[in-house]
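Below is one structure; the comments refer to it alone.
== chain A ==
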Amino acid sequence: MFFNIKNRNHKNKDVTKKNSMPSASLEVYTEAKLEGIKISNSIIENIEIINKIVGENTDLVTRHFTLGRNKLIPAVLFYFDNMIDSAHIDLNIIQPLLTDAYTSGLTTGPEIIKAIELGNIISRGQMTKVNEMKTLTNGLLEGDAVLLIESVNEAYVLSAKGYAHRAVTVSDIEPVVNGPKDAFIEVLSVNLSLIRRRIHSPNLVFQSLKVGKVTQTTVCVAYIKGICSTELVTEVWSRISKIDIDGILGSNYIEEFISDEPFSVFPQVRNTDRPDVASAALLEGRVVIVVDNTPKILILPGEFFSLLQSAEDYYNRYFFSTVIRLLRYLAVFIALTLPAFYLAAANFHQELIPTDLLVSIISARTGVPFPNFLEAFLMEGTFEILREAGVRLPRPIGQAVSIVGGLVIGQAAVQASIVSPLMVIVVSLTAIATFTIPQYNISQSIRLLRFPLMILGATLGLYGLMLGLLFLLIHLASIRSFGTPYLAPLSPLKLSDLKDTVIRAPLWVHIKRPSEIARNKNRMDSNKN
Partner candidate 1 sequence: MLKKEIISTNQFVWMLFMIITSITVLEIPGLLIHSVGRDAWLAVMLAWFFDVLLAIVYAYMGLRFPGQNFIQYSVTILGKPFGRVLGLMFPLFFLLAASNLMKAIGILLSTMILPKTPMIVILTLGYLLIAYALKKGIEVVARVSEILSPIYLISFILLFITIIPSVKMDSLKPQLAEGFYPIISGSLLIWSFIGICIMMAMYIPISNSPSDGFKAKFIAVSLGAFVISILVTFSIGVFGSEQAGNMINPGLQLVRVVSIRNINVRLDAIWFIIAIGAGILTSANLIWASSLGISQIVGLSTHKAMIYPVTLLAFVISMTSFHSSRELLNFSLYVFPLIGVFVEIGLEMFLFIMALFLKKRG
Partner candidate 2 sequence: MFLMLIIISVIIILVEGLPLARKKQRKEFYTLISLLTIALTLGLVQQIGIPTPIELLEDLLYPFGKAIFR
């Protein structure tokens, strides 16, 4: 991991006054207040206003210069230090203005201004003219440089963004063996480029809007025209634009605001840090939301079975992937019900347990001071604590936690007859089953739901467990994620869609896209009729 650290040559702020609070204007500039301010003809006035708005910041760089050898016209360049790439500023903005202009024969200030107006001198790619102070400050805060020239009532916002960021690395959260390894990073533009590099289609659309009153975070909605249904895009767009919050610091802020059932334990949005998963989702007709400053992007709609899929499924051979998928569903079921089922069987339905196993359960439990139920809660609770500790700690120490927790405490607890060995097996099997779930957010909800099911199993036996599962089933069947039933395609049943949910059929069988989601359902030309 390396960082593109920029040099700090452009700082020319006076730092002679030590330790005394620099006088800052107490005025607060809200959007509404900025709205009306126009850029005036006088550069002095403009500088004054800008200084009033953001002037007290140390990292604001104000670079004064003049244009022309005769008929000098004062100009000023504003930018935030380290938000820009200084090489760009030097090579493509300052150098052309101060030296290159003269080689082309221009000498007077107005001539140069005219050339700038025509877009000739400044060799920086992106240049927009603005005439409002609001857009000017927005550009400035996003990392653009702003050029103001005397007697021009417009400002030039020159994109020279270049800030420290992480390089594109291997995906941490969803590692694969066979597939591509690159992952999203925190920078929106890089993330978009990672998707664009995979889908060279004129129909791939990235549309962005700003969310967060204070942070003004860029949120980008991506979809493929013609595949994605327009209603879905408009629905997503309207839900995002309705978000009223001061700041968006991660993509889950958006997720929480746009979920259909905010009170549900189940996540209704899939998130990933893999560009290939995002591209696959786009090709299925889903909408992808990329949020600036987050490596996790959101995929909508996120129905239950899509949350249980891993990118790896598509990079392995389909026989194997199918088996793995079925195994994963089994693992989900185990993770959800095994402790509850164990409690129900051990407390109510001892006839379900083979005699020899029952005997070993009893002998393991003789000397354990707690009832089954308490023991199970104790173990599950301990496990969750260990896991949380392992996640929170720095990575090298995290492993120590698992060793101490898993081996030392586990062994000692069994030997001290605080828990029975069988319970350790049950809990660890449950835990391992949880790890097979590729999506972290759904594995969290399954972990959480295990506890109420355990209560039901321990108090009403299998009847309780059945009530709990039926309740969950009803709940799952009632949720919709952006118009798509959460349990699709299992219920409502779409047999053709089961090819990519229950099993992973070979790719040449996937003639159609998921019918609940995509507008253009044909994946293959042969099916066009």
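Going forward, a contact is a pair of C-beta atoms (placed from the backbone, for glycine too) under 8 Å apart; a residue touches a chain by one contact, two chains touch by 3 or more; residues count from 1.
Selection criteria: all candidates are chains of the complex that A comes from, given by their letters.
Nothing here was measured: the structure is a model prediction, and the numbers come from that model.
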TODO: Among 1 or 2, all from the same complex, single out the one that touches chain A.
DONE: 1
Task: candidate 1 contact footprint on chain A (complex, rising order) - done: 348-349, 351-352, 354, 460-467, 469-471, 473-475, 477-478, 485, 487, 490-493
